[in-house]
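All protein chains of the complex are present and in place, except for one that has been dropped.
As written, the chain order gives the labels A, B and C, with residue 1 at the start of each chain.
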Amino acid sequence: MSHSQSTSHPALQVHFENMDQQRETATLGMWVFLITEVMFFGGLFLAYLVYRLQYFPAFAAGSQSLDIKLGAVNTAVLICSSLTMALAVNAAQVGQRKKMVTFLLLTLALGGVFLGIKAVEYHEKYVHHHIPGPAFHFEDVHGGSSSAALNPQNVQLFFSFYFAMTGMHALHMVIGVGLLTWLVIAGWRGRFTPEYHSPVENVGLYWHFVDIIWIYLFPLLYLISRHH
Amino acid sequence: MSTALTPAVTPREHYLNAEYGIRSWLLTTDHKRIALLYLISITFFFFLGGAFATIVRLELMTPAGDLVTSDTYNKMFTMHGVVMIFFFLLPSVPAVLGNFLVPMMIGAKDLAFPRINLLSWYLFIIGGGVASYAMITGGVDTGWTFYTPFSTAFSNTNVITTAVGALIAGFSSIFTGLNFIVTIHRMRAPGLTWRRLPLFLWSHYATSIIMILGTPVLAITLVLVALERGFKLGIFDPALGGDPVLFQHLFWFYSHPAVYIMILPGMGVVSELVTAFSRKRIFGYSFVAAASIAIAVFGFLVWGHHMFVSGMSIYAGMVFSILSYLVAVPSAIKVFNWTATLYKGAVSYRTPMLYAFGFIGLFTIGGLTGLFLAAMGLDVHVHDTYFVVAHFHYIMVGGMVMAYLGGLHYWWPKMSGRMYPEGWAKLSALIVFLGFNLTFFPQFVLGYLGMPRRYHAYPEEFQVLNVMSSAGASILAVGYVLPMIYFLWSLRYGQHAGANPWGSTGLEWQTTSPPPTHNFQETPVVTEEPYAYDKMPEVEFVA
Amino acid sequence: MAGRVDALYFFLVALTAFFSIGIFLAILYFAVKYRRAKHPKAEQIEGSLAVELTWTVIPLGIAMAIFVWSASVYYSYARPPRDALQIYGIGKQWMWKFQHADGQTEINQLHVPVGRDVKVTLISQDVIHSFFVPAFRTKMDVLPGRYRTTWFRPTRTGTYHLFCAEYCGTQHSGMIGKVVVMEPAEYEAWLSGGGDQIASAGERLFRHFQCIGCHRADSGARGPDLAGLFGKTVHLADGTTLNADEGYIRESILLPKSKLVAGFQPIMPVYQGQMNEEELLRLVTYIKSLRLSPLNVNPMAPVPPPEEFKPVPNIGAEGERP
Partner (left out) sequence: MSEHIVPKKTYLAVWAALLAFTALTVLLAYINLGPLNPVSALAIATVKAIMVVLFFMHVKYSTRLMKVVVVSGAFWLLILIALTLGDYLTRLWPV
């Protein structure tokens, strides 16, 4: 009989029978929330795919102007942060408070690195006038050697999507960073125990989800026709 | 008939008087209080939307556009649509009756996430506030469909603000759906298996599926519209390389399933009413339950039937059309099963039952005219005419609003502890039915004759039918104002209802009216199929 | 078309009447016969699989029948007859402009001959509009940036409503007009009643925008010869081929670089933002009207003239995609 069957834990809310029911309910709620997030990003992915089919050369050219090194490094950074997050949850499950806080801090730091690199990339776009708007300007990196010269409008569309998608992703990262900060503080104060650590677990789910979005964004945005 | 189950008294303490003061309402996490907060808010929005409709109908009394300017008219029908859809009908049954009843029907103390439930209401109010702000400061004139590029590049009204309002209300709906799904999965009383679930819960479960899977797509679409309008991105504007038809895909991916958010909960209500007032099991329980899920799932595959003349590929059109016909079948199954439930029942004509009859009849007409619209070759002619307007008012006003009113009458004793006055209620149900048909039946004819919708002025030959419609609308208004009055009246002067005035099955009737804060003195245990009316003692209805 | 649409319509009216009246009567009958006063004790009935299947399968069958019927009507809408009379039109906030084959233009009026298939190719200059003639049961959304074609065959002379059916802003309800169906002879007379010849208007624009500077029918030209271009297969620089329809010609003028013709340099200026849809339509019709005559066949032309080319009396009747 595990102690999470407990019906008198201080964190137990009145409308639940026991801690197990409460935890499973929270996890299910988080998952349902995450599939709404899937559909939310799904709309963006769909719009992106439609235009990528229609204006492939422009999208390829736009993609090739992105810095693949920064993109790949950021992918690795996020994957590492997912690992540290998973380890933090693991520590919470077995009640190792210090370890959990350490891993949470590591995750936080890696999230910070990701956002920092993203900021560098955004700045680069600004310098090169790749931000959609009146100042937008695009020179094909291949100097027009490709068969059809590009319609700058369509390249601008690529960058619109680039910013919409990575921006939306970064927004989720920022929220994640906020949640992690709260976990660190609460965790340090000893709020979480093996019986009650749903917040850690669910923020973990959220963090991994944000990672998965990036796992798709990276090939879609950075890896079009690189062999040219 | 034997005596009532329990003496009709109101308990000393219940959720309404457990605490006092404005804070105890605004910070409540009790699902029943939140339901009442919704009730008040959506009633406000219903009358607001009705006021816009009043102006629309007044303008259309004469062919010339003489009452208001065309810009004003365009804002009126847009705001009528936006308010009625996003701020009245979407939350109507789920957020009021659903919120009140879902936990009670499964024997739980509350929804799974009471604080998120309160958050939903706040989001709804903030969304409504933002949209109202947009309406007060100049309004919006894009039609409730926000079609691009008009909405992103040409309209010079408050498009972004309105979109943000709808977006926020959308999140409210997402969280409500999430709460229901998790609650129904995790909080059921002992013995309450899926096969014992009241149909009201099945239909709310199906509705919630749509809310959580569809609404996020609306959210991102509105975000893209706002970004495009704000920053000239060119995602939907062909002048900048975009494709306006893509917007329609994204919009209808949500908005078609959303029409089922606006009917499924009503179907759930009707299943409860039909059984309660024929004192009989539902005919074909599992078919009715499965039909709800089928509608929710297949409802996601048919959105393109709004786009038959939009420039979509004709092959895609055919796929969407055939799928639309498939999704009509589960609705047919429900209609037939409700009718069959009356067979050999003990039917009484109380007001809720009258509304249920109205629902079945008008929904059938509305649904069958949906088949006209799903017929591509015919939709070419009637698309964007008053035929479409009549179709959806038949379903939404004739169907869902009737179900909502029927449900409100049926559960009013539970919510308030008092009975409404039966005579007045019957009268207003009759007025609503007659007024409704006079308002919207002529519109089918108008549409077939070719009168386009969203027209501020129209050719003279359409006037007679339009005047009939406007006359009907004024009758309808009376029918809607009456319940407002007598419900309020009954709070003070209505008879005490007692725990189970209708002698109904269902856990919500096993507790006092109004229920205590945590619904039940002790967690109920379920041992019966739903609607086991043969096991219920006979009861004389309270007058 | 109208006949076929109406047949489907009235079939559905009958079906709706049948089911709604049927349901209504059933409810009435049960409600009266089994009213509680007379029938106080309900008999509990679980349901019946056979009954359920009946009322699942029959509606399904009916629904599928309607689908097939409506699809066949829809399909005909999408296939304009080959020899239809071609008319061009533009929708813009808030008026309709039409241009006839011989150059007549008109606003908010459309004159057509009776008894002849007519196809209308439309584009919008701003937002989405919708071309709706209830009498012909014809409706088609008119999109910005894309030519779309619908067709009809007037069978009786007279004057009919033309509406804009897609909401397009302030004067949406004022974007209306008349379709005047005339005897063919009258129509001919009306056509010759003067008006600007679009083709010649197009020719003026062709000079005005200096297209002629590059698109001359001689060997020294920097751009391809445009005579006979319409309807032929174009080879693009990226190796693909496509059919030169109105949409392609329009795009080639607006954004020449997006579809570069094989063997040419991307030197043609971008005309997007330089001309409105009306001017564009004139240019497109002008280019369409340029026939290959033995005199201006260009031996240096990069693409051989299509084999199937044959001169036809009426502009716009050729080059229909199979």
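Convention: a residue touches a chain if its C-beta (ideal position, glycine included) is under 8 Å from a C-beta of that chain, and two chains touch if they have at least 3 such contacts.
Values in this document were obtained by computation on a predicted structure and should not be read as measured data.
Q: Please identify which residue in B:L27, B:A64, B:A316 or B:V464 touches the non-displayed chain.
A: Counting the whole complex, the residue in contact with the absent chain is B:A316.
Q: Using the definition of touch stated at the top, determine which of A:V14, A:L49, A:A119 or A:I185 touches the missing chain.
A: In the complete complex, the chain left out is touched by residue A:L49.
Q: Considering the complete complex, identify which of B:A189, B:A239 or B:L301 is in touch with the unshown chain.
A: B:L301
Q: For subunit A, which positions touch the chain that isn't shown here?
A: 2, 4, 20, 23-24, 27-28, 31-32, 34-35, 38-39, 42-43, 45-46, 49-50, 53-54, 68, 72, 75-76, 79-80, 82-83, 85-87, 90, 93-94, 204-205, 208-209, 211-212, 215-216, 218-220, 223-227
Q: Write the list of subunit B residues that the hidden chain touches.
A: 185, 213, 217, 245-246, 249, 253, 300-301, 303-304, 312-316, 319-320
The rule we apply is simple: only the chains that are shown with their structure count from here on.
Q: How far is the middle of subunit A from the middle of subunit C, if each middle is the mean of its Cα atoms, in Å?
A: So the centre of subunit A lies 45 Å away from the centre of subunit C.
Q: Residues of subunit A that contact two or more other chains, please.
A: 151, 153-154
Q: In the complex of these two chains, what residues of subunit C are touching subunit B?
A: 4-5, 8-9, 12, 15-16, 19-20, 23-24, 26-27, 30-31, 34-36, 39-48, 51-52, 55-56, 59-60, 63-64, 66-67, 69-78, 93, 126-128, 130, 132, 134-135, 137-141, 143-146, 148, 161, 163-174
Q: Considering only the defined contacts, which subunit A positions touch subunit C in the complex?
A: The touching residues are 144, 147-151, 153-154.
Q: So in the complex, the part of subunit B that touches subunit A is made up of which residues?
A: Subunit B reaches subunit A through residues 108-114, 116, 174, 178-179, 181-182, 185-187, 212-217, 219-221, 224, 227, 231-235, 240-243, 246, 249-250, 253, 518.
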